[in-house]
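A single protein chain has been omitted; all remaining protein chains appear in their positions.
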């Protein structure tokens, strides 16, 4: 599980940076930037744990992780131009984070003995709700609900992982298969601008 | 309690549809529509359970309910014109859902041995917070807080139900009286456009 943990640390750092960038765009001060960064990085896991009743939350048991997210937010605030220039690298790290968050979330659902469908959902919530809370705090319609194949990647990664575990595959190979498949799908979706069908209401009068 | 449970299933389906319609209007993709639909249907009960510490949440113990909300959201996405045409029927089902959610929420508060006022509040939260979360996700000032007598119906239904139970009336007749009174009040409020006083600030300079 050490590989997954390392990916997770990289992922919360990257997610905190996306939160910090969004906070800066809304004119937030340094505290706001750190808070939005931290919520983006750790909010998905926190929502999952609160919904599952899985206490204590990760960052309450291990406050040292907060130094990653707060540090990443501060660095972003003072080196924004540099961070912006690394945008391509960012999207890749973000994709890695999404699938890592999802697999970790699925694991927690499985450990708690929930129904497999809830384990998948625990993964999706972990992957998606950080960005969702970031957008709510920044007064936006959540991006993950509108224009990206983001949540779908989490759903497929989670379903693949929980499916493999249910078939008796052990954690290590199941993680690797789910992580690499999900990552590949996300990168392809970004490259070819895939998205789910949308249904703009033709008749908005009500 | 079977009648109440049947009403509840109809209600989460109807609520998921109102969430899906709002999500479509915000240009969400199919995942976003399903998520907003599900949050609208099950969010009120989830907020109640998290605040009361009442675990596990309903949909985590019974993931089969998610098929109702996700199914309703998908049907709405592909049959939006039809759903829109049924608007009158919708409002009635929604009114039924509101009072059913409220009575169910009151019951959970009472079962947990909370103070009667908190049992009423548990009902109101169950009835109102689904729509409130839907509007926050869709970046709106929550409709239930502004223009409808919605929350007041929940409050009166809940107070009536908890009051009858406190007076020793058994669950079955208390439910029926509270459900029918609340439903009638909601329908009358819709028909005659009743609303609570509003207090638009005459002096918004600050």
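Should a chain be cited, it is by its letter among A and B, assigned in written order, with residues numbered from 1 in that chain.
Note that in this section a residue touches a chain if its C-beta (ideal position, glycine included) is under 8 Å from a C-beta of that chain, and two chains touch if they have at least 3 such contacts.
Given the structure is predicted, the values throughout are model-derived calculations rather than measurements.
Remark: the residues of chain B touching the chain excluded from display are 50-53, 114-115, 117-118, 121, 132, 136, 139-142, 144-147, 151-152, 155, 195-204, 206. Chain A meets the missing chain through residues 21, 23-33, 35-36, 46, 50, 53, 55-57, 60, 63, 66, 77-78, 80-81, 84, 87, 136-139.
By our rule, only the chains that are shown with their structure count from here on.
Centre to centre, using the average C-alpha position, chain A and chain B are separated by 29 Å.
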